[in-house]
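What follows is a structure written as C-alpha cells; I'll ask about it next.
With one protein chain held back, the other chains of the complex are shown just where they sit.
This part shows chain A:
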Amino acid sequence: MEVNGQLALTVLMGVFLIAVAAWLARVEDWRSYTPLAGGGTVGGTAEQYVSEEKPSGVIRWLTTVDHKDIGILYGAYALVAFAVGGLMVVVMRIELADPASTVISNTFYNSLLTSHGITMLFLFGTPIIAAFSNYFIPLLIGADDMAFPRINAIAFWLLPPAALLIWAGFFPIPDVIPAQTAWTMYTPLSAGAGSGNQMNAGVDLMLLGLHLSGVSATMGSINFIATIFTERDEKVSWANLDIFSWTVLTQSGLILFAFPLLGSAILMLLLDRNFGTMFFSVDGGAILWQHLFWFFGHPEVYILVLPPMGIVSLVLPRFAGRRLFGFKFVVYSTLAIGVLSFGVWAHHMFATGIDPRLRASFMAVSLAIAIPSAVKTFNWITTMWNGKIRLTTPMLFCIGFVSNFILGGVTGVFLASIPVDLILHDTYYVVGHFHYIVMGAIAFAGFAGIYYWFPIYTGRMYQVTLGKWHFWLSMIGTNVTFFAMILLGYGGMPRRYATYLPQFATLHQIATVGALILLAGQIIFVWNFVQSWLEGRKVEDGDPWGLAEENLVTAEWTWFERKLQTAVTDGGEEEELATDGGNPVADADAESAADDE
C-alpha cells in the first residue's frame, strides 16, 4: 500500500514533468518565429494592440510578463478571493443570526473564521493593491515595465497555489481538515498541542500557503522598490513623484522588513509541528509567537492601508477640482507611518501580562501613529473644502473611505490606550475597529480605483446607476454591520464565537442584516463589472473624466490617450462620452450604453 502510493506518485510526477517539458519545447519553438511587424491581429479588437509580441488565448495569460496583463491577473485573482472570503462570512453571519449553533457546527464556524481572515488579508487585500500598482505605477512614472518583469510574473503565479493550499482543508481530501487557528495562529493551539485536532495536515497546508503568499509579496516589493528607484522617466523626479507611487514605495519597504519575518516564524512553527523542535513549546514560547507574529502583523495592517490611502489621495482631488492639499505633508506622513508602524506591535499584547513599562511605551507610539493618519485625513477634507465636488462613483467611494477611516481610526486610538484596551480587548469592538478600516476603507479605495480606471483597462465605461447602488449599499451595509459590532463590544460580547448569550441577539441580527445588505451591493458590483467589461459603451476620449479642464490629468491618462490614438480606430461613430459626472444627461446615456453595443 505504502509502496504503491509512492509508485503512483512517482509515475504521476514523471508524467507531469514530461508534459511540462513537451509543452515548453513547443512554446519555445513557437517563440523562435519572428512575428510579422505590425502584423494583423486576429479578431482585431483594441485590447490586442500589443499582440504582435504575445501569443493569444490562454497561453498569453500563462506566459505574459507585461505589467498590465499581470495587473489584470492580480485583479481577477483578488476579486475571486474577495468573493470566496465574502461568501464564507455570509455563512458565518447567518449562523450568528440566532444565539445557538443552528446552521453549522462550531468547528466549521471556526474553520470559516480562520479562512475568511486569511483570505481577505492575504489573498484579497495584498493582491488587489498589487493589481493597481502593477498596472499603473510603470505608467505613472513613465517606465517601460517593471524592473524585473519575469520576477513579477513569478510573484503572481505563486498566488494560485497559495490559495489552493490555504483552502485545502475544505476540499474533500481524506484526513485533511481546515485550520481553526484564527488568522493570528497563536501557539500552543497552532502548534498542535493538547487534545485538539490542530495537529492535522490541513494546518500545515495552510501554513505553507501563507508562506507562499509571503514569498510572493516579498518578490513583488523588491520589484517595486527597484522599479521606482531605477526606472523613472527623466521627467519624474522625487519631488514630483505621484502620491500613489510614494505609498507603494513605502509599503514595499514595510513588506521587505515584515514578510520575511512572518515567513521565518511560520517555518519555525512548521518545524515545531513536524520535526520536533520546541521554539514555541518551551517557557515563553507562546509569547514569543505573539511577538514575532505582531512584529509582522501590525506593519501588515499598514501594508494594506497605505496604498489605498495613495489611491484616495490620487483620485479624490480629481473630483474635487483641485490639487491635493499639502501634498508634501501627505508624503511625509506616509513615511512617518511607515517608520512608526514597526514600533507599535505590542498594542496587540496589552492583555498578555507583559512588562507594564513596555506596555506604556507601546501605548505612546500607538497614540503617536494616529497623528500622521490624522494629517492625511485633514488633508483629504481640506482638499474637498470649497472644491468643485463631482459625486462620481469613484469619488463617492473616496468620501466613504474618509468617513469610515475616521471611525476605524478613532476606535483604534481608543484601543491603543491601555486601560480601555484591557476592557475591550478580544471583544467585538476590536472586530468593529479593524473592519471599519479593512472593509470600510481598504476595500472602498479598491472600488474607487476599479471604477476610476475602468475605462483604461477595459476601454469601456461602467454603468453609472449600478455603480451608485453599489456604493450606497456598501456604505450602509458597512456601517450597519460594523457599528453594531462596536456596540456589541461595549456590551462585552467576546469575538470568535459561534454561539452567544441571548442578550446579544438583537445587535447580532442587525449585523447580519448589514452583511446581507453588503452582499446585495457586491452582487450588483459583479454584474456591473462583468457586463460593462463585455458590453459597456466604448470610451473614445482619452480623458473620460474631463480632468483636463482643471489641469488635473495624470500620466496614465496621457498614456491612455496615446493608446486610443495609435490603436487604429475601427470606424467608431462619434458618440457623446459616458462620463460619470453627476450630470443627469450623461447618467441616462450611460445607462442605456450597454444596449447600444
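Here is the rule we go by: contacts are C-beta pairs under 8 Å (C-beta built on N, C-alpha and C of every residue); 3 or more make two chains touch, one makes a residue touch a chain; residues count from 1.
The rule is simple: contacts and distances are computed from a predicted model.
This complex has a chain not shown, and the name its UniProt record holds, of "Cox cluster protein", "Aspartate carbamoyltransferase", "Zinc ribbon domain-containing protein" or "(2Fe-2S)-binding protein", is "Cox cluster protein". Residue-wise, the contact with the chain that is not shown comes from A:Asn274, picked out of A:Asn197, A:Asn274, A:Asn386 or A:Gln503.
Which of A:Pro99, A:Pro161 or A:Gly546 touches the hidden chain is settled by the complete complex: it is A:Pro161.
Touch with the hidden chain on the side of chain A covers residues 6, 9-10, 12-14, 16-17, 20, 23-25, 27-29, 31-32, 38, 49-50, 52-55, 60, 62-66, 68-69, 138-139, 144-145, 149-151, 153-154, 156-158, 161-162, 165, 201, 204, 208, 211-212, 215, 270, 274-275, 559, 562-563, 565-566.
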